[in-house]
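In this view, the complex is presented without one of its protein chains, the others remaining in place.
Which chain is which? They are A, B and C, in the order written, and residues in each are numbered from 1.
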Amino acid sequence: MAPGGTAALVGMRREFLRDLADHPERAALDADLSRLFRSWFNPGFLSLQRIDWSTSALILERLIQYEAVHQIQGWRDLRRRLERDRCCFAFFHPALADEPLIFIEVALTRGLSSKVQSLLDPDSAVLDPKTANCAVFYSITNCQEGLRGISFGNHLIARVTAQLGHEFPHLRTFATISPLPGFRDWLCGESAAGIRRSAELADFLAAAQGSTPPSPPAHLQRELTAVCAYYLTRARRGKMPFDPVARFHLANGARLERLNWMGDVSSAGLKRAFGFTVNYVYRLGELDRNHDTFARGYRVVVSRQIDRLAQSVAVTGASGRHANER
Amino acid sequence: MAPGGTAALVGMRREFLRDLADHPERAALDADLSRLFRSWFNPGFLSLQRIDWSTSALILERLIQYEAVHQIQGWRDLRRRLERDRCCFAFFHPALADEPLIFIEVALTRGLSSKVQSLLDPDSAVLDPKTANCAVFYSITNCQEGLRGISFGNHLIARVTAQLGHEFPHLRTFATISPLPGFRDWLCGESAAGIRRSAELADFLAAAQGSTPPSPPAHLQRELTAVCAYYLTRARRGKMPFDPVARFHLANGARLERLNWMGDVSSAGLKRAFGFTVNYVYRLGELDRNHDTFARGYRVVVSRQIDRLAQSVAVTGASGRHANER
Amino acid sequence: MAPGGTAALVGMRREFLRDLADHPERAALDADLSRLFRSWFNPGFLSLQRIDWSTSALILERLIQYEAVHQIQGWRDLRRRLERDRCCFAFFHPALADEPLIFIEVALTRGLSSKVQSLLDPDSAVLDPKTANCAVFYSITNCQEGLRGISFGNHLIARVTAQLGHEFPHLRTFATISPLPGFRDWLCGESAAGIRRSAELADFLAAAQGSTPPSPPAHLQRELTAVCAYYLTRARRGKMPFDPVARFHLANGARLERLNWMGDVSSAGLKRAFGFTVNYVYRLGELDRNHDTFARGYRVVVSRQIDRLAQSVAVTGASGRHANER
Partner (left out) sequence: MAPGGTAALVGMRREFLRDLADHPERAALDADLSRLFRSWFNPGFLSLQRIDWSTSALILERLIQYEAVHQIQGWRDLRRRLERDRCCFAFFHPALADEPLIFIEVALTRGLSSKVQSLLDPDSAVLDPKTANCAVFYSITNCQEGLRGISFGNHLIARVTAQLGHEFPHLRTFATISPLPGFRDWLCGESAAGIRRSAELADFLAAAQGSTPPSPPAHLQRELTAVCAYYLTRARRGKMPFDPVARFHLANGARLERLNWMGDVSSAGLKRAFGFTVNYVYRLGELDRNHDTFARGYRVVVSRQIDRLAQSVAVTGASGRHANER
């Protein structure tokens, strides 16, 4: 009821979540707050706002602070991300003025991008957005730690897709260029022990244990890509896909479309996934069907090309059983 | 989640409440909606908006439709209620654009008003608001039948009192001029059977049974006023004061200050309460204390004058017991 | 420079113009103010605003006061004029907040209207605007007497035509339904002395001298219509068309399209023009050409039908010479 009360409660839960693990007795209180927030922050109350260079500096500064996928390197970098061939949208809640809940960054391009670095280059030429045929969602960031577990991303993607389709009728493809945050950990860990691998790959993985792995050599491209396809389509945590980003987009009804070798050669990209990126495609006509397919038994909707690559991987033991669980 | 979803649910409950009595099995669903709305319409989400002659005609037209205490007689009447010496405020919710939830009408006056009709006269002279020392809340209306039971009035009065005090530092008194909706029914009914009454009063009450009671004659003023004071301070429904408007203001921490003979001589005023009105005073410094006093056993905070009048009333039987319950 | 300075100067000229005729020495000052206003109120500074039922009551009330062509009969009448099948637009100037400079009222209809009264009927059914093929400009009013002589109407029509064409792509015809304010005075006056007329018409005109002329009888329809066509196309004041509304629309590049017998049977309509109305059509593709045609020697761009009617009128003496001036 008090002015600023909503912000105070969200802040309280943020503090609270930091050491929830040490205080199991607080789980009930967390559940209460979570239920309250799910009601207060229901999607019908959120307003979708376009973020551009005429937006308040106060809010732009927060995007710089919050951006979690591809860090924003100051105002010059931000300005490039808000040019005519880029779009940015955020959800706001009436009781949290000037505080974005979540935001998404989109690049309007000719053809589907495979390389993150060229999208992010602050010196890249600006495209006339009317000539673009593709909208690439290259970053989506939840801003409020205190709202962890309240999901906004699927609504945001749906609203932004509709909005862009209306504004730029020439767009043919709506797709992400996404990280695979769990690939390297999985491949170097126990879960992938049963994946048959060449001596060269084994050598590379052994050498790539450190915190700053090298770029994988070109002669491993075919084998690593196949293993990566296997990872995205067959590796499981429980019954769900192992990769958290895959879980998110597949649950939204997207299709796993393409794997990009050397798609993100930043040190974060190499560390997370040996430089791979993946495109998930959002086709308005098939979202509901794909969502249902995934909801029933977590079956991954995937392009024929990736599926064939995944099938080519030979597995023994435990990893094989994971595959059979499908 | 859907656009317009909140409005649709509020509308659904409005329909629903109309024949809830005939469908007891729907009580659980009503309780669910009620709980949901209590969360969605929590006071922290409401925005206080001033309503004046520069407000959208769409909203002004709704005030004309909704006003429940003193009906608005068209645009000319409304315009007088929005002059410089009148104020109107409403609560809005972000998901219900252009739909007031509740609104209050205030007159800025010199001295505390006792007569509603002179406040409402569309031809009355406009006072320079800087010379006013009193803010009279003369009407407060809940607009959304579908939000029945979700209480906004106390927050609205608190916000408006603070706002007016800030804007017009010369204001000394914040008070209502309120109806007593239950007085006539109580006095003519069984509950008041034990109240000793003169032959003249008994004759008048017998003659005033119809749907359009006459003005009470002047020689009954003293006796009727005393009985009215008794009604407001001692008559009970369960443990609570009998009069619903009294319950509302006393629970907010107001003080029952003054009874006004012939305060509302409209046919509605005569029918409800033989023309009486009452002033409840909101004194910032004593609201919390009064609220607590009332909350503990429903003791009525009342001016000495009204209390003495009430004591002078002789009671026998059941009504007397009510008084002792205090 | 002072706050409210612009409004004060416009008000000063309004007072000033009232008795300018009695004070010829003030003409130079008037010319100065007029030149100043022409600079201050240049079209580039004006903002076009849509007026609808969500507009401030303050501004709507001014429309009621200012409307000069077809008086607005209170809020109910106004509300009908702001329904979905009606549009209203006004120009505002940043230094005159809440004061419209000029406004136009438009009806979206199926087919080109000939009768004003059916357009104005507050109880008429509301048309789905998507099914309309015609936008009828039925009223345009200059609001600021102090800005007399500064012309906004042509810009307003141009902007509104563009805006409506964009918003309702199904509209095929943009036209006015206009009064002929000078027809009756001309026909009953000296200027029309040379127009040959039947005995019946002469009798009617003799009987129609008073301030409330009767409806013309049906058997005069053909003759009166022809004389009216003559009036609009050939009657002159100096080199310009006699009728001021004709001058305005023809100078804007409109085409004189159709004459409507009994188009406005209000007492004002009968008094001005024996009930005639006229449709001027704005065709985007020919506005510039028509404007040039009219600008060179004031030649009237007119439909074949009206032109033939006008030719059929026999003239002797002075009026005939006017016609030859074409």
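The rule we apply is simple: a contact is a pair of C-beta atoms (placed from the backbone, for glycine too) under 8 Å apart; a residue touches a chain by one contact, two chains touch by 3 or more.
Everything numeric in this text was worked out from a predicted model, so none of it was measured.
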Where the missing chain makes contact, among the chains that are shown: A, C
Per the touch definition above, residue among C:26, C:62, C:115 or C:155 touching the missing chain: C:155
Residue among A:46, A:60, A:300 or A:313 touching the omitted chain: A:60
Touching residue (missing chain; options C:94, C:169 or C:297): C:94
Positions on chain C contacted by the hidden chain, ascending: 1-3, 5-6, 36, 39-40, 42-45, 47, 94-95, 155
Touching residues (missing chain, whole complex) on chain A: 53-58, 60-61, 74-75, 79, 98
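One rule holds in what follows: only the chains that are shown with their structure count from here on.
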Chain contact graph, described as a line, ring, star, complete graph or other shape: line
Chain whose averaged C-alpha position falls nearest the assembly-wide average: B
Centroid distance [mean C-alpha coordinates] between chain B and chain A, Å: 55
Of all residues in chain A, the ones touching two or more other chains: none
